[in-house]
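Can you keep this structure in mind? I'll have questions shortly.
After this line comes chain A, so read on.
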Amino acid sequence: MSRQATGTAFVALLRRDFLLAYRRRAELLQPLVFLLVVVTLFPLGVGPSPALLANIAPGVIWIAALLATVLSLDSLFRSDFEDGTLEQMVLSGQSLALIALARTVAHWLVAGLPIVLLSPLLAMWMNLPDEGLLILIESLAIGTPVLSLIGAIGGALTVSLKRGGQLLSLLVFPLYVPLLILATSAVSAAVVDLPYTGQLGLMTAGLIASLTLAPFATAAALKLSLS
Partner candidate 1 sequence: MNPIYLFFHKTGSPPWFYKYSGKLIPWLWALFLALTIYGLYLGLFVAPADYQQGESVRIMYLHVPTAWMSMMIYGLMAIMGFIALVWRIRIMEVLVISSAPIGAAFTIIALITGSLWGRPTWGTYWVWDARLTSELVLLFLYFGVIALYNAFDEPRKAARAASLMSIVGAINLPIIYFSVEWWNTLHQGSSMGSDGPGIHPSMLLPLLLMATATKFYYGANLLTRARLCLLKQDHRKRWVQDLLSKESN
Partner candidate 2 sequence: MSHTPFILAAYLIGAVVLFWAAIAPVISKRSLLRQLKNRQARMEKSQ
């Protein structure tokens, strides 16, 4: 049974995901609108004073990014699980970790990247000083893939559950704690001209670690959910 190089399967899967995402463009906006809503709630809640907002800006933007990612994670494998596509993928002999990675990359490009692109707007709203903006974008660029990779494990574990949504956030939030701490401290350090490369370095290490380990955990979770 000749199995072509898994590379073509990876590309075929990515192309299909983009096509599907394109066909459901409206649904892509939901997590992003949610992101904007969450950030606008903070000035309404804590008051518009620029100094206060600037102080909490990194935390607020990052927490909003985290919530928006988790919101879009639930549908990561769900539609494939329900119409039997996931079953055939598992049986196709292609490495399941690769399929998990392809789905996660597609999810990041569709849900994570827009957050990075929207961050200047959020920084403006939260009155983040200019020195911090570049580092905010950098930290989001490194951090959002980690959110998708670790979130994919939770998504795969809860895919066969009817009300998997809340359970998914309970599972992944503790795992996001280190990333949140490092990212917000990097941006805050940049704002007051303190060194921030250490935090970004650790986040990149986290990205590489989750890039190599998370797909295997997701693959195991998918096989388990299908059994």
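Inclusion criterion for the candidates: all candidates are chains of the complex that A comes from, given by their letters.
Quick note on the criterion: a contact is a pair of C-beta atoms (placed from the backbone, for glycine too) under 8 Å apart; a residue touches a chain by one contact, two chains touch by 3 or more; residues count from 1.
Being a predicted model, the structure only gives us computed values, none of them experimental.
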Could you sort through 1 or 2 and say which touches chain A in this complex?
1
Could you list, by residue number, the parts of chain A that touch candidate 1 in their complex?
153, 157-158, 160-161, 163-164, 167, 170-171, 173-175, 177-178, 181-182, 185, 206, 213, 217, 220-221, 224-225, 227
